[in-house]
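Here the complex is missing one protein chain, while the rest keep their positions.
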Amino acid sequence: MRRAPAYAAAVALFALTFALAGSLTAHERGIPAAEIRSGKTFLSRNLQADQDDPAANLGLLWVDQGAELWRTPAGTEGKSCGTCHGEPAAMKGVATRYPAFDAALGRLMNLETRIQNCRTTHQSGAPSLAYESQELLALTTLVTYQSRGLPMSVAIDGPAQEAFARGEQRFHRPQGQLGISCAQCHVENWGKRMRGDTVSQGYATGFPAYRLEWETLGSSHRRLRACFNGVRAEPFPPGSPEFIELELYLAWRADRLPIETPALRR
Amino acid sequence: MQSALTRRTVVGGLVAIAVAPLSTSAAFATPETMSDAMRQELGPDARPQAGRIKITLPELAENANAVSMRIAVDSPMTAQDHVKDILVFSEKNPVPTVARFHLGPRSGQARVQTNIRLAGSQTITVVARMSDASLWIASADVIVTQGACFDGT
Partner (left out) sequence: MARPTRILVPKTAKKGEVIEIKTIINHHMETGFRRDDVGRVIPRDIITRFRCTFGGEVVFAMELFTGIAANPFIAFTTVATESGELAFEWEDQNGEVTRATATISVA
């Protein structure tokens, strides 16, 4: 293994708790279906209870904010999201299908970029919604919340195939100066303690999620950035095709886990 | 918590004790600044008695930014005999007074809950002031661990 001595201490930390990975064949989840567990199950009982409590789950504040934005007219024609889509409840099930390939645009879209696109093409004249802005987080959380409890079911065949394959590769490739892949932590070593954390199986079914570490709600791409930083790899920008491809792979890996958004996380 | 990590193994160095996310620059409270704050709140001659207060804090906090804290004080909460104030003090936070709760007979029970920030592992002290002006005191220790994902995000 070629690792700079400067990182010896950090590597030792991993070596202490982690056995190094073997390789995986393509299109295998690596975790038997019976053992697939949501990130929630790795939290303390306190935090799990708070996630289910409508007055303690801080992420729900963004659902409320999203509902207000949903009915606020924007742009030169004064259309709100509700003008075209009706009540937010009409979005039930939508989040389970994302990321999804958009044939007309010829690219893979996650919910955030889908909503950004609605804003720019269907509410022209309104200010665009920046990735990770409070507005986009609130709308994404509102839309995803409509599918709470529903199982993920993304399409990985047809036009999504190539994007999926790239996401899958990225998940299994050693990253960063520590040379550790996503799979080494989230497939090979889930359930193990890393400092104050327990490593989960690495699904994004709770996002946007409220993290205590952030003291606010953030997107799945913000979470991915933390994991990239963790292995001293340069993260892709939020909303980038690379992150959306990874997100698609994560959604498929989650098999039929239900959406928990907005989840609480450490 | 998930695994059967005991307090002893934690202290034994397996888990890094948190670097406080609250501040890098401000002078942290010391036990002396906490006792100053307590004297200011309670009066120079205050002699709180131990007891009557139950503090529920995790032994090992998941994250220093939001630690769930429940406080219950043993009191009938009648017009004649009730808790008036519950005061919370930190020995390490830059501001030693963390919260003041004001209750009365309308509360029915002396039971409150909130989420607090902790600048590192420490002892939290709670004082209850009763309607007869008597003071009661209790404390609880919390160990703060550092998350694994090293963030900066």
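As written, the chain order gives the labels A and B, with residue 1 at the start of each chain.
What we mean here is this: a contact is a pair of C-beta atoms (placed from the backbone, for glycine too) under 8 Å apart; a residue touches a chain by one contact, two chains touch by 3 or more.
The shown structure was predicted, so the numbers you read here are calculated from the model rather than taken from an experiment.
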In the full complex, the chain left out is in contact with A, B
Listed residues B:Ala46, B:Val95 or B:Met130, member touching the removed chain:
B:Val95
Residue of B:Gln40, B:Thr56 or B:Asn115 touching the missing chain in the full complex:
B:Asn115
Going by the touch rule given at the top, which residues of subunit A touch the chain that is not shown?
53-56, 58, 60-62, 64-65, 68, 210, 215-216
State which residues belonging to subunit B touch the missing partner chain.
22-26, 65-67, 88, 90, 93-95, 97-109, 111-118
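FYI, only the chains that are shown with their structure count from here on.
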Centroid distance [mean C-alpha coordinates] between subunit B and subunit A, Å
34
Which residues of subunit A touch subunit B once you look at their complex with the stated criterion?
42-44, 46-47, 50, 191, 193-199, 212-215, 218, 222, 225-227, 229-230, 266
Listed in rising order, subunit B residues that touch subunit A in their complex are 1-3, 5, 15-16, 18, 58, 60, 62-63, 65-66, 68, 145-153
